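Here the complex is missing a single protein chain, while all its other protein chains stay put.
Up next is chain A:
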Amino acid sequence: MSTIEERVKKIVSEQLGVKLEDIQTSSSFVEDLGADSLDTVELVMALEEEFECEIPDEQAEKITTVQQAIDYVNSHLPA
C-alpha cells in the first residue's frame, strides 16, 4: 500500500508529464513543474478521483504545491 505522498506524486507525475524523481514535496505546480492554469484544474480533478473526495473550488485554488496537496488529502480523507 503506497503512502499518500507517493500517490499524490504519482498523480502529479502523470498529469503534468514530469518524472517522479523530479518532484519534491516543496515543488510548486506552476513555477517548478511547468503547469498552466488548466493543468492545475485537471490535477485537482485527478486528486478528487484518486481519493474519492470533492475539493471545493475555493480550497482547490489554495493547492499550489505538492505538499499542500498532501496536506489537503491528509486532513480531508475519511479515517
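As a convention for this text, a contact is a pair of C-beta atoms (placed from the backbone, for glycine too) under 8 Å apart; a residue touches a chain by one contact, two chains touch by 3 or more; residues count from 1.
What we mean here is this: contacts and distances are computed from a predicted model.
Chemist: What is the missing chain called in its UniProt entry, if the choices are "ATPase AAA", "3-isopropylmalate dehydratase small subunit", "3-oxoacyl-[acyl-carrier-protein] reductase" or "ABC transporter ATP-binding subunit YhdZ"?
Modeler: UniProt lists the chain left out of the view as "3-oxoacyl-[acyl-carrier-protein] reductase".
Chemist: Can you tell me which of A:6, A:22, A:42 or A:61 touches the chain that was removed from the display?
Modeler: Residue touching the absent chain, from the options given: A:42.
Chemist: Touching the hidden chain in the full complex, which residues of chain A are there? Just list them.
Modeler: These residues touch the chain not displayed: 36, 38, 41-42, 45.
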